[in-house]
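The complex appears here without one of its protein chains, the remainder shown in place.
The letters A and B name the chains in turn, as written, and every chain counts its residues from 1.
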Amino acid sequence: MNNKLGVYICHCGGNISDYIDVEKVRQSVENEEGVFLAKTTMFACGDSNQKEMVEDIKNNHLDGVVVASCSPKLHLLTFRAVTERGELNKYNYVHANIREQASWAHSDDKAGATEKAIHIVKAAIAKVRFAESLVPIKISSIKSVAVIGGGVAGMKAAIELSDLGCQVYLIEREYFVGGRVSQWDSLFTTNETGKELVTRLYNDLVKQKNITVYTGAEVISNSGNIGDFKLKIKITPRYIKAKCNQGELQNAIDVCPVEVPDDFNFNITGRKAIYHNFPSEYPQSPVIDIKNCTRCGACEKICENVDFTQKEEIMDINVGSVLMATGFDPYTPADGEFGYNSFDNVITLPQFKRIIDLSNEKLTFKGREIKNIAYIYCVGSRQVEGENKYCSRYCCTSAIHAAIIAKKKFLNIYNFHFTRGIRTYGKQEVLYDESSRMGDIYLQSYENDPPVVTGRNDKAVVRINDILTGKREMEVEADLVVLVTGMVPRKDNSVGSLFKLPKGRDRFFNEIHMKLRPVETVIDGITISGACQGPKNIMETANSALSAAAKSYSYVSKGELELEPIIARIDKDLCTWCNACAQACPFNAIEMEEGKTKNVASINNSACKGCGMCLPVCPTDAINLIAYSNNEIESMIDALAG
Amino acid sequence: MIMQEQIKDASYDVLVIGGGIAGGEAALNLANNGFKVLIVEKDLSIGGKMILLSKVFPTLDCSACITTPKVSEISRHPAITIFTGSEVKKIVKIAENSFEADVLRYPRYVIAEECTGCQLCEQACPVIVKDEYQFNLVGRKAAFIPFTIASPKVAAIDIENCTLCGACEKVCPPKCIDFTQEKEEYRIKVKSVIIATGFKLFDPLLMPRYGFGLYKNIITSMQMERQLAPTRPFNTILRPGDGKVPCKVAYVLCTGSRDATIGNPVCSQICCMYSIKQAQLLMGALPMADVTIYYLNIRSFGKGFEEFYEQAKGMGVNFIKGKIGKISELENGNLKLRYEDINENKVKESEHDIVVLSVGVIANLDTATFFSEQQLKLDSFNFINQTDPLASPARTSINGVFVAGTASGPMDIPDSILSAGSASSEAMCYLIQKK
Partner (left out) sequence: MVDTGKKNARILVFSTEKISDPAIDMAGLLKLHYPPTIYAISIPCSSGVKPKWILHAFEKGFAGVFIAADGSDCPYGESCTEKTGKIVSTTHELMKQKNIEPARLRMAAICSVCSESFVKQMKSFNENLLKMQGA
């Protein structure tokens, strides 16, 4: 039992002390059994308090430390490190959360919050009395990383990791890498095209010796953990031999009788069941879309490179860390939302960008020349009724940029922007200026008064009560209505569920802490980057990809990782080996050990993850989890009940 | 004998210029991966602007709670050396992986290793000057600790204002005040450089029609930030003119941003959000107060930002889409705002008892002077030019020199941290590849 405890109660500036009588908490706990000193502090995490704690621990030979402050998610590690600097094993530290779970949760009831804080601190004191010195378990970590998603985020991260000396597996679900950016033409701010950027990255990628790229590939299972993820990858074949002759290929495409909507062009055009997306996408090898292929054999007759004998493959790979870069989907408007699917000249922003790219000389859509274009902003973002409350961040700039490109590329284009307040943040503001100077018209609607799209003759009419001209009703007869659609999480995000990644309120993957740990997830060893975490433009995506790469690298760079020694422990006297624990263990960490008088259970320390699933099934109560033993939990209950 | 000026040599893997949140994050990433880092910080404490903030949007985490442990980790890290109160004078690139930097360390007149931060010198010092760390809201002494959570928490003597009376020397228990300290010059050899020099706040004196400096009850958003911070100068919110607790607060957004007439056409990216945050904190601190935000467009674009904006509206913060023409002072110290109400297309007037100017982000021009033999290119707004903004946002016009945080343009804290991660990642590759 630890008997010389130091207890520190934090004001957290005022975050705690505005609602909790911190001094009263201190007085209520200073005479608890084992408490040697109890102090309050303005900022427990501040440098000066940390120094004071180190001195206290050393000078008084404290054997247990409690800090009552914010959530342990933020500072458990900080104070474990302080404890260690005081030359006390860091597992003799217990954290009490009196901010998120007391001062903030009960800011409406100061007396209640104070009373609760007292009990929480007493429970922590009760627990730390049982704390023991532990040595972290060391495991080896494989110096390789799986990057999931081959868009710009994934490619950038893969190159970085490879430069740093890791083996990298880049796993792309589609048959081509480059993701969304390969579908864009000119990019803000550089006017480089999407295909140029992707080409540049792809050339870097293939130069690297230690990157393996899998396309048409999906992770179908994972049975490992940080340091050693065991992934199964399903690779669907292209049904085309590795080296193929481009000339024959075009003939093969020509004879294919199947035509399906081309999702590369967001369905505004069609493609065959055998297709390629040259020159925008890599690898530059065609593919047979086997789901839509009728196996008529026409292509096979013309082109010897078609190979229907190729089989689906399952690969096993081992990696130390997984970096998620699965990107986003553009929002698909509901039928009738601003005339979508009701009028045939209402399209989305991504479709519009493809039309600009595909049109030459004249901007045409469905055979008609386009002159007047109406842009309706915030479609699928900042929804008042729908569930997408968030702003999609990139769309204002992207729409204005597309409008400028259309105006520069084609004659007689008139742009009318129906906005909810333009958000060209930062230096993107100059683009908004440029577009205004070029004569684009900006109209702004009230929050509760969105523009209405109706039909007249063969044109769509957009009507708005414009704020900027004093609520006048304005009407634009448009040849084309562009719905400025935002970003939504991938429709098929099953790979996230496979790794059990938590999602935020916006349904994108969630980081641990936006400022402290922005690319880490609660699942150890898995980092997130790019738009799978939330809307981002390309530059922000590159920054987050590089940050995530550095973090994933840090998990694998040393070849060794320290794991928490919080594992199950068998009381061999009580154990009668009934096998119930071994059956309950999801990690096969419990085995039978033959003893002299009886057989007992034994824990494999590096396989045990410390979940505790074996505890309740033991008929003789012979298993305890370190740091969560009967003594600890029951004495905490006593303290909380008292 | 005359003191011989001596140039000291030292070498590190990476020189990080600026010890704010971006520089600190980059330094930590590098140090944790085994590289030796020198941080050169101009101020007396690391932590940059973030350590002085109240709470951060959109989570309302207290800023100090996030910054201080980082700062503490940085200052303790065995692979990180920190020079505070120091300036980079000149950097020359000799070859790939080889830079030479001249760094000047200004004397603190206190032996930092021996100072216990007891503040007795502060009590003894008879000189009172404006406290720049509280943005001139209150005074400080000439012998002073910059602020409570400063790192290092060590006293310094402001020699410009010191009268050399010796009062501090007499009371200092470890006798660590030392007026004989001199400037020290260092010639530092490094393999790579990260520039994280941050930004400057727009100076509203440049917009005389707002009357800042003339009317006492007009303050900047940073002054309000200090009043709301845990280490605040007063225990409540006061207007400076007469110490009255304000009840009608106005925020003027885009002060010094999106305004070609004062030479800054770009949006500062953070002012909407920090103003909305301050408005929410004010509603908490002064439940009876009316808070009005005059805006052109609200730019709540980041993760959780739009929801935060909606939350402020729900709490009763008034948002008026309006352009401020002129601010004038009334006899009772209140302020009259003349503005164009864009929604109603009318010129209107309103009275407030305190006006907060939400000042924007301006480039820190210090960076322009670092390199003399190579050209470190700036963009048209004097931020550091990103030569490959889409694929490698941290790269600059000099190979081996990377930029982190707001030195390349306005950004919020999460973006600064990601940008620092990106810069440190590129620097690591540069160091490993060129080995």
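The definition used in the following text is that a residue touches a chain if its C-beta (ideal position, glycine included) is under 8 Å from a C-beta of that chain, and two chains touch if they have at least 3 such contacts.
Since the structure is predicted, the reported quantities are computational estimates derived from the model, not experimental observations.
Novice: Out of A:Arg26, A:Arg99, A:Lys272 or A:Lys353, point to the residue that touches the absent chain in the complete complex.
Specialist: A:Arg99
Novice: Tell me which of A:Glu30, A:Asp109, A:Asp316 or A:Glu369 is the one touching the absent chain.
Specialist: Checking the options A:Glu30, A:Asp109, A:Asp316 or A:Glu369, the one contacting the hidden chain is A:Asp109.
Novice: If the hidden chain were put back, which residues of chain A would touch it?
Specialist: Those residues of chain A that touch the unshown chain are 71, 73, 97, 99-109, 112-113, 115-116, 119-120, 123, 500, 502-505, 510, 522-523, 566, 584, 586-587, 609-616, 621, 625, 628, 630, 633-634, 636-638, 640-642.
Note that only the chains that are shown with their structure count from here on.
Novice: Roughly how far is chain A from chain B, going centre to centre by Cα mean, in whole Å?
Specialist: Using C-alpha averages as centres, the distance is 30 Å.
Novice: Under the touch definition given earlier, write down the residues of chain B that touch chain A in their complex.
Specialist: 29, 32-33, 56, 59, 61-62, 64-66, 68-73, 75, 117, 148-149, 151-153, 229-231, 258, 265-269, 297-307, 310, 321, 342-345, 379, 381, 383, 386, 389-394, 409-411, 413-415, 417-422, 424-426, 428-429, 432-433
Novice: Note which residues of chain A are touching chain B in the complex, please.
Specialist: 11-15, 42-43, 45-48, 50, 70, 74-75, 78, 152, 156, 160, 163-165, 187, 189-190, 192, 197, 200-201, 382, 389-391, 393, 421-430, 433, 446, 467-471, 504-506, 508, 514-516, 518-519, 533-535, 538-540, 542-544, 546-551, 553-554, 557
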